[in-house]
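A single protein chain has been removed from this complex, and every other one stays in its place.
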Amino acid sequence: MPEHTAEETHGSPTHEVRDFLRRRREQIAQRWADEPLFRSVFTVSRDEAVEAGKAVVDALAEVADAGRVDDPDAAGFSGVREQLARMGVARGRAGLTAAQVSSELATLRQPVENLLLSDIGEAPAEHVRACATTLTVLMGTLRVVVMQTALSEGEALIDRQRLQLLEVATPVIKLWDGIVAVPLIGTLDSARSQVVMETLLQSIVEQQARFAILDITGVPTVDTLVAQHLMKTVAAARLMGAECIVSGIRPAIAQTIVHLGLDLGTVITRAGLADALKYALHQLGADIVGPTANGTGHR
Amino acid sequence: MPTGAGVEARLPIRSDMDLVWVRQHVRQAAAQLGFGLVDQTKLVTAASELARNTLVHGGGGHMESEPVVSGGVRGLRLTFSDEGPGIADVERALSDGYTSGGGLGMGLGGARRLVHDFAIETVPGAGTTVRVTSWTARPPRQREEH
Partner (left out) sequence: MSEAFSGPVAGHVPVLRLGDVLMVTLQGDLHDSTAQQLQQDLAETITHSGATGVIIDISGVEIVDSFLGRVLAEIAAQASLLAARTVVVGMRPAVAITLVELGLTLPGLRTALSTEVAMDLLTQGAPRVGVRRESP
């Protein structure tokens, strides 16, 4: 280390930290590799952890170089964002709370600061303090980046799982040759309505179903958005050459529909699933006749 | 994780032949980024509407396509630009049934419903730029426009 004597040999604290990070890249990565955060995420080999550490140090140096130590959106982070997210998510899956992950991240600062102080300890106290503060800010920003990316990764995971759940929760049942039905149970939000629409239309093709019954007996409420989705499903089915029947509109829902001023005029509706099936069978030319011919007859 | 290679492109829109290339490019780019079949179809259809607008009303122009990421969600951004006469009344042009080109009048307004983000910039006499973005998952928090 050259002697730090004159004021002009000390660049700005940000540049000092940047140079330090570049110079001590290897050592910092080595120390981080022993920290629980790196150790538990990169379990294959220590080298892997060291490499990952180096990538993070490089990113920090780049951010410092750009003078954006307090900016979590700094371009320098983009290269390691995915890796950081993976680390955050891995710790989350291991059962750590966000606060615990955050404090694990906080422990990364100390070894770096120790190195920094041993490097520039000779410089004027003012300068040392300024550099330490810059480093603290930079490490704080890194924490924010990890928490941000981990959160959005988590959200994406939840979204994916939600979608999978939706698909599972939307069975399409073949009731007869050319007739399929979807019994809808539970709240219909926009995402679920979309899945219902796609699943139903797909099964219309697969089963060559001329009639599709949407039974909403198990749906507690219908709002404008859901009603619109039902109408869109009916319209799309028609374009494909199939007719939708909506069954199981409970009195409360009928009231809501009227109250909201929604016009279901072009949609075929029936009180129950059985009525809808009977209607569809009849349209297909297969009427239900009771053994004693007293089913619905008039005689 | 799919890469963005091959998604970035700049395609001319000068003839109805070019519309076909625009559709095929958007289809392949969307598939590559991991869009589902329905979302692919919506995006390709929107691109077709917008490219036709560029051709018919803008007197030709080009489309730029680029992959985008926001909040960990991947998306495809398409920008249609022309140096045509521009649109005097954007609100009206976006409403259904408005047509000046002999279509069903669903072009702009319809395209807007098929994408997640829609922005239009038009200067009468200087041209029109329409920028649309769709996301592979639910739209991320920071959206350009509702």
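By letter and in written order, the chains are A and B; residue numbering begins at 1 in each of them.
Operating definition for what follows: a contact is a pair of C-beta atoms (placed from the backbone, for glycine too) under 8 Å apart; a residue touches a chain by one contact, two chains touch by 3 or more.
From a predicted model like this one, the values you see are computed outputs, not experimental measurements.
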| item | value |
| --- | --- |
| Displayed partners of the chain not shown (whole complex) | A, B |
| Residue among B:9, B:31, B:68 or B:90 touching the omitted chain | B:31 |
| Residue of A:37, A:237 or A:276 touching the missing chain in the full complex | A:237 |
| Residue ranges of subunit B at the interface with the undisplayed chain | 16-17, 19-21, 23-24, 27-28, 31, 37-38, 40-42, 44-45, 48-49, 52, 96, 103-107, 109-111, 113-114 |
| Absent-chain interface as seen on subunit A, which is shown | 197-198, 201-202, 204-205, 208-210, 232, 235-243, 282-285, 287, 298 |
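As a working rule, only the chains that are shown with their structure count from here on.
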| item | value |
| --- | --- |
| Subunit A and subunit B: spacing of chain centres that average the CA atoms, whole Å | 25 |
| List of subunit A residues in touch with subunit B within their complex | 85, 149, 152-153, 155-156, 159-160, 191, 198 |
| Complex contacts: residues of subunit B adjacent to subunit A | 38, 71-73, 137-138, 140 |
